[in-house]
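Can you read through this structure? Questions will come right after.
All protein chains but one are shown in place.
Chain nomenclature is as follows: A, B and C, assigned in order of appearance, with residue numbering initiated at 1 for each chain independently.
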Amino acid sequence: MTVMAPATPGPAGLADVADRIRGHVVDMCAGREGGHLGGSLSIVDILTVLYFGVLRVDPAWPENPDRDMFVLSKGHGALALYATLAERGFLPVDELASYGQPGSRLMGHPMRDIPGVEVSTGSLGHGLSLGFGFALAARLAGSDRRSFVITGDGELQEGSCWETAACAAAQRADNLVAIVDRNGLQLTGPTEGISPLEPLADRWRAFGWSVREADGHDQAALAAELGATPWEPGRPSVLIARTTKGHGVRFLAGKPVCHYATLSERQHARARASLASFQRGSRDQALPAGTPLDRPPLAGTPLVEAPLSQPLLSPGEPA
Amino acid sequence: MTVMAPATPGPAGLADVADRIRGHVVDMCAGREGGHLGGSLSIVDILTVLYFGVLRVDPAWPENPDRDMFVLSKGHGALALYATLAERGFLPVDELASYGQPGSRLMGHPMRDIPGVEVSTGSLGHGLSLGFGFALAARLAGSDRRSFVITGDGELQEGSCWETAACAAAQRADNLVAIVDRNGLQLTGPTEGISPLEPLADRWRAFGWSVREADGHDQAALAAELGATPWEPGRPSVLIARTTKGHGVRFLAGKPVCHYATLSERQHARARASLASFQRGSRDQALPAGTPLDRPPLAGTPLVEAPLSQPLLSPGEPA
Amino acid sequence: MTETIAEAPSLSPDTAAAPAATRNAYRDALLTLMAADPRVVCLDTDTGLFSGADFGAAAERYIDLGIAEHTAMDAAAGLAASGWRPFVNTMAAFASARALEAVKINIAYAGQPVRIAATHGGVAAGHLGATHYALEDLAVMRALPNMTIVVPADAAATVAAVEQTADLPGPLYLRLGRKPTPPLPTLPLPTLPLPTLPRPAEPPRIGRIQVLRDGADVVFVGCGPHPVLAALAAADDLAGTGISAGVLNAHTLAPFDTGTLLAHCAGAALVVTVEEHRRAGGLGGAVAETLADQAPRRMLRIGLGDGPAVGAGSQDYILERHGLHPAPIAARVRTAIESHPRSSA
Partner (left out) sequence: MTETIAEAPSLSPDTAAAPAATRNAYRDALLTLMAADPRVVCLDTDTGLFSGADFGAAAERYIDLGIAEHTAMDAAAGLAASGWRPFVNTMAAFASARALEAVKINIAYAGQPVRIAATHGGVAAGHLGATHYALEDLAVMRALPNMTIVVPADAAATVAAVEQTADLPGPLYLRLGRKPTPPLPTLPLPTLPLPTLPRPAEPPRIGRIQVLRDGADVVFVGCGPHPVLAALAAADDLAGTGISAGVLNAHTLAPFDTGTLLAHCAGAALVVTVEEHRRAGGLGGAVAETLADQAPRRMLRIGLGDGPAVGAGSQDYILERHGLHPAPIAARVRTAIESHPRSSA
């Protein structure tokens, strides 16, 4: 395992952070268990903006009672969350290499015992209701804590999501923010081919939410929207983030097959190369002035680069 | 028990049928177990139009394999269903008097073993998915059988309803018709005060359904809409029927307390009197010409009037 | 096994508290608890149980989410994780099936201190029919980790359960009834010869089997109002024909009080479980597993049929149909004892 030089992103350096997170994700997918590559890469920019620009969280004291809550409802995006938590200082970046190893706490879906993970997820359709519970808790406590939830788009086929959507609107839970990873794909194919979600914004509006849309890979746009909730007092907010499943790895991006991958050595190298060229093209992204970066990320966290040594891409194999 | 003279409604006599059904419902609520008065009365006109003007069903052979399917998703409207089935010839009208008696098959919610009842219901949020299953079955068989489902409005707070709504639209199940009993009340109070459903038509539209609205006590309007589905080829249809919980019994109508009632002798008499004066005022309703009354109801079914002998109204007591 | 009748409150069945529904006892106990404990939140699902209830200063801690059982369970998990003590109100059928995955992963696995107040346990829904029955809930809850499972046998026991679990760090499943049931008797029934006196009805202690009556030949283990009352009456009946039967009120199914069970079954030829639940996986299952681990005993598991034929009707109609009345229970015990006399056990 090669440990690269540490990097310290300034307020304008979130593109670099996201690049590193994508690198971690790809590396973890080259491990023995493989990983949910596509649905992790589609949320990297969202997580980066949340953890480095929006969430009031405290790596030094993850259970800080004043923190904002975050729930990764699409728990299979775990790799992106682990890498983000590591870059943000909740976990040693080194620990990412333990993913998929016997005894590691970094499993295919996030578990509560990982610092920074508020709740174990993985079964789709629970995150919104859990996040709603956190929002109710804050209201009862008279606290300004907020609750952020990332859901998949396919996940919204679960009726439980809409049940909670109605309840949250009824309770005027404007401290609840949902972000839909609208990558257009679910496990086996396009959402619109299996069970269409459109007109998705209308659905949320009809359920009483304040709805906005954004390019889910445009950090500035994400930060502008997510940094200023609630958009309408008395209403929960949902940001429909248009993303690409597998974003950053050109030969997999947008293909259903990227849902789960165990990258061979050659594929890993190719994915890394793809990320690198992609990164060069996206260097001009930066946060707009005034974004609430109240807690800059910890300095000195090293970037892990995993060895390029795995045998097989096994996409198509259901998890 | 007084058995009144039989009545034979002609095609224009559905108002009379509904009047008799309301009478039965009120009578059953004066029995020892009481009954779900309000939510039964709100669907009487819908059921009358369905069973006497829309559904292709066969009282002589309830399991006729070519029949249309009907599911009372809000199973607590059972009293109205029993009375309708009796008036339509599926059950002896006499049997209604057994409701609430030991050993009777007429329970608080409909059971499959009653002729004409396709599926046991009572737990809210299942009827739409069951009806969807019937619709899929018909499609696979290349049959023109249709599937009609009555849901409560409060019932739509169950996420399962929306899960199925999306699936049915995805499967282009245009042989599925939902009718929402939009009486504005659920068990403890107004839907809009507990967990609002509005804008309800927008919700359904955003889930891919063809939506219409009607006065749920205007039989002609109901027949016109329900007799001509699908309204848009390839889309399931939902009729939002504006109704009054407890319709026909003036001192209870529109009040949450009418959800469940055990009518005292005095209250029963009062409810009966209220129905009678209400009936005189609604005699002008009739089906429009051309409504598909393909199977006129059986003649000679007697109207049951239960003895006026019960002690207490127990509204407020949850079921 | 050393309490004496002297410690019993001087109540007789005649002057005892009137019949009361455990769900109403729970409601009143919860209102009291909410006034005393500012952590307690009451999450409702349009049950109507609290219609007209006066929450006083706790009013903002009563939240009706509407007909949304899954959301209520998950939201309760979120509240509990944030330091609140949510009580989720729904029917047992919906708690143990409709919303089960939320209960399983976010409450039980996560060990969150959520209290599930599950009314209409067993066939208490009676006339409301099979979709409202909860005949599998104890098996389901018993399979979940961390879950404390309590089935109070009367109103006093319900109040005791609410009070004693106020600081329980994990989740609670509280199975409640619907219609009024009599309090457990506190004095010997007057007309029958009793080998030993019934125990005083001190409120049961959560986690401890309540010994209602000692007996040498047969041990009844019951939970819930109807089964425990039926077991007591069956024991009286058997006493009349010279069979000495003890009665244990196993109100806490998990964690299960292995010690008391084993101590009382040590000398018994037959252990009889009585429950308002299917015969598989519930109280009978808990007792069979516990005994097989340590001291296997022949058992008679009395519950509702394994087949589809539970039927529907009033609660009492169904219980009678399935032999959960004293006379058929006593008869079955007699047959079992005769076909396997003590010496062969």
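Assume a contact is a pair of C-beta atoms (placed from the backbone, for glycine too) under 8 Å apart; a residue touches a chain by one contact, two chains touch by 3 or more.
In this text, all values refer to a predicted model and were calculated from it rather than measured experimentally.
Chemist: Per the definition of touch given earlier, which of A:118, A:158, A:174 or A:225 contacts the omitted chain?
Modeler: A:158
Chemist: If I consider the whole complex, including the chain that's not displayed, which of C:123, C:144, C:174 or C:333 touches that chain?
Modeler: The single option touching the absent chain is C:144.
Chemist: Extract the touching residues of subunit B with respect to the undisplayed chain.
Modeler: Missing-chain contacts on subunit B: residues 112, 118-120, 123, 126, 129-138, 140-141, 160, 163-164, 166-167, 170-171.
Chemist: Tell me where the left-out chain touches subunit A, residue by residue.
Modeler: So the residues of subunit A touching the missing chain come out as 33, 75, 100, 102-105, 107-111, 120-125, 154-155, 157-159, 186-188, 191, 194-195, 259, 316-319.
Chemist: Can you list, in ascending order, the subunit C residues touching the missing chain?
Modeler: Output for subunit C: 93-94, 96-98, 100-101, 104-105, 109, 111, 130-131, 135-136, 139-140, 142-146, 271, 278-282, 284-289, 291-293, 296-301, 305-308, 310.
To be clear about the criterion, only the chains that are shown with their structure count from here on.
Chemist: Viewed as a graph of touching chains, is the assembly arranged as a line, ring, star, complete set, or other?
Modeler: complete
Chemist: Going by the average position of its CA atoms, which chain sits the greatest distance from subunit B?
Modeler: Farthest chain from subunit B, going by C-alpha centroids: A.
Chemist: Which integer distance in Å separates the CA centroid of subunit A from that of subunit C?
Modeler: It comes to 44 Å between the two C-alpha centres.
Chemist: From the C-alpha centre of subunit A to that of subunit B, how far is it in Å?
Modeler: Computed value for the inter-centroid distance: 46 Å.
Chemist: Once you find the CA centre of subunit B and the CA centre of subunit C, what distance in Å lies between them?
Modeler: 37
Chemist: Which residues belonging to subunit A are in contact with no fewer than two other chains?
Modeler: Where subunit A meets two or more other chains at a single residue, that happens at 160, 163-164, 166-167, 170.
Chemist: Would you please write down the residue numbers of subunit C that are in contact with two or more other chains?
Modeler: 65-66, 68, 70-71
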